[in-house]
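A single protein chain has been removed from this complex, and every other one stays in its place.
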Amino acid sequence: MTETTPVLDDLTDFAVREHRSLWLDAWRRLISNRTAMIGLIVVTIFVLSAVGAHFFWQYDAKMDLDYGAKLVAPVLRVSEEFPEIHIFGTDKLGRDIFRRVVHGGWNSLRVGLVAVSISLAIGGNLGLFAGFFESADLNRFEKTLLMAGIGLSLGALPAWIARQPFQSLLFGLLGIVSVSTPSFLADKSKLRRLLFGIFGMLVGAIFGFIVGPMVALVCGVIGLGIGLLLAKPVSGKVFSNIVMRIMDIILSFPSYLLAIAIVAFLGPGLEKGMIAIGVVGIPIYARLARSAVLSVTQKEYVLAAQSVGEGHGRILFKHIVPNILSPIIVQATMGLANAILSAAALGFLGLGAIPPEPEWGAMLGDSYKYLSSGAWWAVLFPGLAIMFSVLGFNLLGDGLRDALDPKMRV
Amino acid sequence: MGRYILRRLISVIPTLIGVTLVIFLFQRLIPGDPAVAMLGEHATAENVARIREQFGLDKPAFLDRDALAEGDLPGFFDSQYVSYFGRLLQFDLGDSIHRRIPIAETLEERFPATVELALLAMGLSLIIGIPIGILSAARRNSILDGTTMVGSLVGVSVPIFWLGIMEIMLFAVILKWLPSGGRLSSGVAIEPITNLLLLDSLLTGNWAGFTDALKHIIMPAVSLATIPTAIITRMTRSSMLDVLQEDYIRTASAKGLAERVVLFRHALKNAFLPVITIIGIQVGSLLAGAVLTETIFSWPGIGKWVYDSILGRDYPIVQGVTLLIAIIFMLVNLLVDLSYAMLDPRISYE
Partner (left out) sequence: MKPLMEIKNLTTRFHTQDGTVNAVNGISYSLDQGEILGVVGESGCGKSVHALSIMRLIQIPPGEIAAGEVIFDDRDLLKLSDKDMRSVRGHEIAMVFQDPMSSLNPVYTVGFQISEALILHKNMNKRQAKERTIELLNLVGIPEARKRFDNFPHQFSGGMRQRAMIAMALSCEPKLLIADEPTTALDVTIQAQIINLVIKLQQELGMSVMWITHDLGIVAEMVHRINVMYAGSIIERGFVDDIYNHTLHPYTMGLLGSLPSIDEAPGTKLISIPGLPPDLVDLPSGCPFFARCTYREERCAKEQPVLENGLEEGHSVACWRWREIQKMGVS
């Protein structure tokens, strides 16, 4: 049989499709996606002009004033009457709108990047750890850390009341004891809880007594509660629940409104706007990262890594983080668009950049009162600038989603 | 079902307390002495004292450990936050600093204006967004779909305050078709029943009043509706696309059902679940967007009120209205959850 069979020397699978890496594949999809390319081009123009203007085109907002050229309509050619070219016209102080729009881009870019960085750094990490703790079994060390943390932070209340910082350390220690004695009286858990409760009450009451009997009473009651809580080592789910509950509180406010309210109390300023917009964005990334982690930890490759005994840190950063990056990247791109839009809204309400700093929203807010005089250019161009830069990031984010989403692969 | 609703209501309480805490903490963000910040540098000592009294600024923020040290247990709880929370429980949102009248009083006259605007905007978004979303999903990659996708992206990218300004420029300044702001022309009166002017004028058969109110509300409603429309369209489309990939849609087609029936009976009910969530979130964006829209169109609702109060540093108003909006937003999201349970048989109430 083997004689009559002409065995070809290489039985290689030329049928198998050539291997392509995920990122290369994504990039190819991105550049073949027309809308994404338009977005990429718009974003590139926006970033280059903003950065270029900031570093290579001197502009001193405080000195920019020309009462002789107030509210001049766009001038494209030099003439007797208009000695200078203003392709976007001038505003109520005779400032060249084109110049201010280009320099305003730098501020928008800054706000976007800083705000998204704040949201991403805080929210992304919270969500990452919340999701991981929720799904993974904590090891001894992590449990100890968690319980010590809970003891310390809860203990801070009686410590503050009795002005005895040392007290909270004792509660932290109680948390550690709780983890390291899981079998101690475990079958008589009521007795165990009672012992922990009594110890907590004693800690509270003794330290409280230094200040006064009433303080001893209050601290004793609080200590009892903390002791009872600490008796049972908690799972990582508690951490996740606490984090997500706090996120829920932030999400209970419509995001715009919360940013406006924060800046209303902080006082106006570009930096304060960045912080407000960044804080408001935290829960979005926290939720996204958490749900992405939860879906990834059920995947076979993570289970496999766990089963061969890889450490938690290694699993988290080698197996989980790379696999949740794509939704985060998409959200961050869209988040830039959102931050620019929010910053403009704050600026428009007079809560963002402080005049005469060039900022698109503030430029609109300045000029719209002159609408009845027909100075359309003073509101048209800053608005278009906002719209196109936001649109650019949104188009790019949309294209990235299509490019990075493996579900869409045929 | 009743127990499910009750349980969901109870689960909202901790978040609600958290919200009051955040709003209470707002005033801690004020740089310097809050009383001086509210009244300005040249405030009279008497006024500063009044503000300190109203806010209990001489009390500690949360708990009074000094009082406790002296053995005064009730005094331990006599703090700014506790008394703020106690007032809230009695539906007391505080007083305006400058007008010195309860916030709730002004709210009564301002709130219906915002509700009317938000309802109309939401109605517009739903009427436009859902059918277009369904159609572009059904005709994926068609010209209609392409236009919808680009249009909705432009919709979420356009600053609504700028859109409002451009509308005023075109329709009020240049064409003079519509009034540039306000809720009614002077001289036009509508007998108040619900304080929703469109509804009241219809109820009383006041046609002149109705057209005037409609002319005033149309521009703010359109600009306020822009973002929700775009988002609802996109969500409906993508959710429909997901559902149309499902096997049960193929089953429905294999049964010989017409495309219309497959789309509206078999796909829409499934696709609608995520859309409802988005609609709930959009209610929040409408109420928040009202600050911008109402400011531009001088619409006498709570948004404009917040803006004026920010400028006048009338912080209690900002706090009160923010709290109110947050509570409404939470209730809407609760309703969304409940309607989920009603629409999806897989979710049980227990």
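Read from first to last, the chains carry the letters A and B; within each, the first residue is number 1.
The definition used in the following text is that contacts are C-beta pairs under 8 Å (C-beta built on N, C-alpha and C of every residue); 3 or more make two chains touch, one makes a residue touch a chain.
Keep in mind that this is a model prediction, so the values were computed, not measured.
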{"item": "From B:Asp33, B:Glu53 or B:Asp344, residue that would touch the chain that is not displayed", "value": "B:Asp344"}
{"item": "Candidate in contact with the missing chain, chosen from B:Leu89, B:Ile143, B:Leu175 or B:Ala254", "value": "B:Ala254"}
{"item": "Touching residue (missing chain; options B:Gln90, B:Asn141 or B:Ser186)", "value": "B:Asn141"}
{"item": "Hidden partner chain, residues of chain B it touches", "value": "141, 246-248, 250-258, 266, 269-270, 343-346"}
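As a convention for this text, only the chains that are shown with their structure count from here on.
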{"item": "Distance between the centres, which are taken as Cα means, of chain B and chain A, whole angstrom", "value": "23"}
{"item": "Parts of chain A lying in touch with chain B, wherever the complex brings them together", "value": "35, 160-163, 211-215, 218, 245-246, 248-250, 252-258, 260-262, 264-267, 337, 341, 344-345, 348-351, 361, 364, 368, 371-372, 374, 376, 379-380, 382-383, 386-387, 390-391, 394-395, 398"}
{"item": "Chain B - residues contacting chain A, complex", "value": "14-16, 18-19, 21-23, 26-27, 29-31, 63, 65, 68-73, 76, 149-150, 153-154, 156-159, 161-162, 165-166, 168-169, 173, 284-285, 287-289, 291-292, 295-296, 306-307, 310-311, 315, 318, 322, 325-326, 329-330"}
